[in-house]
Every structure is written in C-alpha cells, then in structure tokens.
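Right, I'll just put the structure down here and ask away after.
Note that one protein chain is taken out, while the other chains of the complex remain in position.
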Amino acid sequence: MNIPTELKYTPSHEWVQFISETTARVGITDYAQEALGDIVFVNLPEIGDTVTAKEAFGDTESVKAVSDLISPLSGQVSAVNEELMDSPEKVNEDCYAAWMIEVSAIEGQEELMDAEAYAAFLKTQE
Amino acid sequence: MTLFEKSQPGCGNQLLASLDVPTVELESAFVRQSEWTLPAMAEADLSRHYTELAEKTHGVNNGFYPLGSCTMKYNPKINEALAALPGFTEIHPLQPLESVQGCLEVLYKAEQALCEITGMDAMSFQPAAGAHGEFTGLLLIKAYHQSRQDHKRTKILVPDSAHGTNPASASMAGFTIVNIPSNDEGCVDLEALRAAADEETAGLMLTNPNTVGLFDRNILEITKIVHEAGGLNYYDGANLNAIMGIVRPGEMGFDVIHLNLHKTFSTPHGGGGPGSGPVGCKDFLIPFLPNPHAVVLEEEYSWEESLHSIGRVRAFYGNFLVVVKALAYILTLGKEGIPEAAANAVLNANYMLTKLKDLYPPAYDGLCMHEFVLSLEKLKKEKGVSAMDIAKSLLDYGIHPPTMYFPLIVPEALMVEPTETESKQTLDEAVEAFRTIYATAISEPEQLHAAPQSTVIGRPDEVQAARSPIVRWRPEHQ
Partner (left out) sequence: MGSYISNTAQQRQAMLKTIGLTRLDELYADVPDSVRIQSGLKLKEGLGELEVSRQIRSMANKNVIYESCFRGAGAYRHYIPAAVKSIVSKEEFVTAYTPYQAEISQGILQSIFEYQTMIAELTGMDAANASVYDGATAAAEAVALCQERKKRVALISSCVHPQVIETIRTYCFGNGMEIRLIEEKEGVTDLEQLQEALGPEVACVLLQQPNFYGNLEDVAQIEPAIHAQQAKLIISCNPIALALMKAPGELKADIAVGEGQPLGLSLSFGGPYLGFMAVKEKLMRKLPGRIVGQTRDSQGRIAYVLTLQAREQHIRREKASSNICSNEAHCALTAAVYLAMMGKSGLQECAHQCHSKAAYLRKELEKIGYLPVHARPYFHEFVTSCPQDVQSVLQRLAQQGILGGLPISDNRILWCVTELISKEEMDRLITILKEGKA
C-alpha cells in the first residue's frame, strides 16, 4: 500500500497536501481507491463553494456504489481538478496525483494523521 | 445491428390517406431548420428486426424467473385480451362523465376489492408505479401532519433493509431519513426503533414480509411504537403477494399503503413498465388523496375532488389499462383464490429453500415467506466465487438469476422469489441447476467467472459504459 510520507491523512481515507498554511489539496488514498474499485465518475463542488471539515464535499461513483468524499478541512474551494470529470480512471491509476479540490482560506481542520499513524490505522481496519 | 444501420433512405410505408384539404404550411419563423433523422424501414424488415430483438429477450414464458422482490408470476392472457377492448382503449380521458361510466366502474370495483384485501378505506389509482405510490403516500403523511399544524414532524424512519425507493421517496417528499438497524434475525430492532421514534417522527416505512423474506412477528409492537410517538405507518406493498387474503396491512397498524399491481396482481412488467402503484389509506387520510377520486353518487359513477388533496401526481387517472388487468385477475381468483395464491407462493419458496439450504446458507434461519435470501459470503471467501458468478452461471441453464446484492445488509446476497405459478417440476429443475453450479464452484471455481457461455453476449464492460457513456446511436461508435 502506497502511503507517501509528505502527506497528511484522515480516518475516512482522504489525503491532504498543504501548499501553504492556508491552502491545501485533497484527494483519496490508495486504500480508498482500491476499496472503491473502478471509479466511473467523481462529483465535485464548484469553485467558490465552502467546505466544512468532516462533512461531504462530493462523492465518487463506481458501477454499483456511491461513496461520499469527506472534507478534512473547512474553507473555500479555490480549484477543482476538472480533468477527473472526463477521466475518473486517473483516481485508480495514480490517486496521489489525482487531487480533487484545492481548499483556500482554511479556517479549521479535523485531526490529521501523518503517514506512520495512517499506516498503523489501516492495520486496525483489517 | 441497430435500426439506424439497417435504415435504407427511400424506404418507408404507405400509412396515411392522401390529404383531402388544401395544404397549409406552418408559419416560417417556427419551422424546423435543424437536421434530424429516423430509420427508414419497410414494414417487413422492421417486423423481422423486432422478432430478432424478442428472441434476445428473456420473458416470463422463456423460463423460470425467480427475481426476488419483483414477483414474476405468470401474466394471464385473458387480462391482456380484456385490456385491449376498444371500449377501453378508444376512450378519451376528457370525455363527458356519462360516456365513461364503464371506466369509472372498473376503478371503483378495483378499489373496493383492493381495500377489502388490504384493510384500507379508500384507494387512488393515479400513481403509475410503486415508487410513485410511495411518493404519493408520503405526501399524504406530510399533508396530514401539516393539517394538524404539527410542523416539527420531518423525519421518516426507514429500516436499513428497505428497498432503495423508500429513502429516495421520503427524500423527494422533503423528509429527512432516519435509518433503523435490523436485529440479528433480520427484523426491525425494537430498541433502536423506540429510541428513534419521537415528536419529530412523521412516520415509518416498512415492508412486511421484509426484504429478507421474513414476516416480522413484532409487527403489532412496531406499529404501536410509531403510533404512540405520533407518527404514521406506511406499508410498502412490494411483498403483499405472501400475505394477501391471510392478513390485512390495515389490521397490522398501517395507515397508508401502496400496492404494485404489476407484482402482486399479475399484470406484466413490459421490460420495466408500465406498472401501477395505487395508494390506499385509512379514513382520516382520505381528504388528502390525489384528485380526482371515483365514487358512486346517486347510482352513477362520478369524480370527487377534495379541497385538502395533495393534488395530482400525474395527468388524468393513472395507468388505467393496468387496473383493468388487475381487476380481471381479482375476479378470477376471488375470495379463495387470493389466499390460495399467497400460500402457494410461500410454499414454493420454502420448498426451494429446504432443498438448497445445505449448500447455500440462508441469511436468516427459519421459515421464509414468498422469498428467501441466501448469502454466498463463505463461498466467496473460500473459493472466490461471488453471488454474481452464481447468478451468471444460472443464465446458462435458461434461468433468470435471482436479485443480486440486495438487501444491502446481507453480504453476497441472492434473493430468490419463485412465485406461486411455478410448478414443482420447474422448482426441482432449478434446484438441480443451483446444486450443479455449487459443485462446479467447489471443483472448478474459475469456470464460473467465465459464465455465461451460452448467451448472445458475455459479461458486458459496465465500467466502460459508465465512464464514457454512449447513450444514443452514432455511426462512429460502431
């Protein structure tokens, strides 16, 4: 299981990459993409929408399932990875490159794990 | 090949009479400019095209169809013949009342009979399908609470084993959904229900027998808990086939109900519809039923409109011809035939279950109702054979697979509903197929991943279909 050390993680299997103190990108982890199977569509918010930590900001669709994407952060959506609209398979192919949203004006965040803690957390999930 | 590839420009059929009045053109500003096309086909080729398509379609008469929760019973031919009478098909929905007395009689008589079967006091035939009926029934509940100025009742309780339409309908009706967990026996967890039912509860949606095929023996306690909290009880009639003529939902504490005439009352499914999802209710909810409602006034049938109605849920009066078929079925079965059909549906299901359960563990033990749910969790773990693999293998035996992966609370679920119209011989043959497939699952599991082998196509790539949807014919996709 690929867990890059430079990222932070949530128990709902999102990753967070801080670009600055108030801006970060969010995606889903290798564990999540594998559990979801072939992703066929990603529903994402629009630029300017606000997101709230621990609340859904979108969802991923596989053929027979829908899973919420939970925001690790509170803030405003400043960018959306439009490429995923046409090529959702990129999430399966390289989930750490396939960021979903960029959040700016971060006002709060849920408790995040580092890579080591997330790896340990995954062990408890088995 | 599609009609569009078979199309031969210049081909067509002479169908209409010549124009016998002066030609008049549509005002030019409104005339269509954009290109469009339809297939150009001679009748002979068109007719053959559809015969080909029919051959590639599995209907109830092509073989066993134990699709759980869908009640794929035989569709009697007399029903079709009667619904095709010109005295029904040629009637305009806005004809004067005196010229549609027969249509209203059909609606009125079907309502009387279905109320007697369900223990309801009135019924509307407007809803066109089960989900449409759910939406309508939930709006009755909403209108009822609003009429009492009880505005805080915004929550609908839905068991986690419910059909997906239940929470979706509640959401469309503007309610928030509270999921009620099932207990170890697959029935409603009473403690969880007690904890959830409160002054914000608008109602509970329940199907009984439930989606795991069990009759919830706590039913009277369940409906009482909801009533005592001030909520109403909604009965999802998808599984009425097990209990019609045996017990009435109205006597189990339900206030609103929808039926699926296309399941319980033998009308065909048409490849997905039309169905008919009449909504029945107790006295105190009648004022809220959709307008209009057929009644008898001074020995004449008439329409009644209520000021408190939730309004229409569609144009006109519902899928009328489907009601004609259901009425023919009810008249045929009558007072003994209805419970007899129910009991035999339950008998057929238990017979199959008994003959399968040593190999295929049921999700819950005990007698089932008209359907049962098997879990292939163990087989999946041990041999890598999934519910999907078993289902696809059944196709090679000419059997339509059971419902797969539902209810959601059962892992690797197969939900089997034989219905009462299947003979012992058909059930025995199906049992044999299930058992042979099981033996293959143990000895050569990989063989099942490749099933089906005998159908016109193999397993389709559903991921590709959803990632890059092609939902209309275009020459470049061929």
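In this document, chain identifiers A and B correspond to the written order of the chains, with residue numbering beginning at 1 in each.
Rule of thumb we're sticking to: a contact is a pair of C-beta atoms (placed from the backbone, for glycine too) under 8 Å apart; a residue touches a chain by one contact, two chains touch by 3 or more.
Quantities reported herein were computed from a predicted structural model and do not represent experimental measurements.
Considering the whole complex, the residue from B:123, B:180, B:330 or B:415 that touches the absent chain is B:330.
Residue-wise, the contact with the chain that is not shown comes from B:167, picked out of B:167, B:231 or B:278. Counting the whole complex, the residues of subunit A in touch with the unshown chain are 40-41, 61-66.
Keep this in mind: only the chains that are shown with their structure count from here on.
Chain geometry summary: the mean Cα position of subunit A and that of subunit B are 38 Å apart. Interface residues of subunit A facing subunit B in the complex, by the touch rule stated above, are 38, 40-41, 61-64, 88-89.
The part of subunit B that touches subunit A in the complex is made up of residues 405, 462-463, 466-467.
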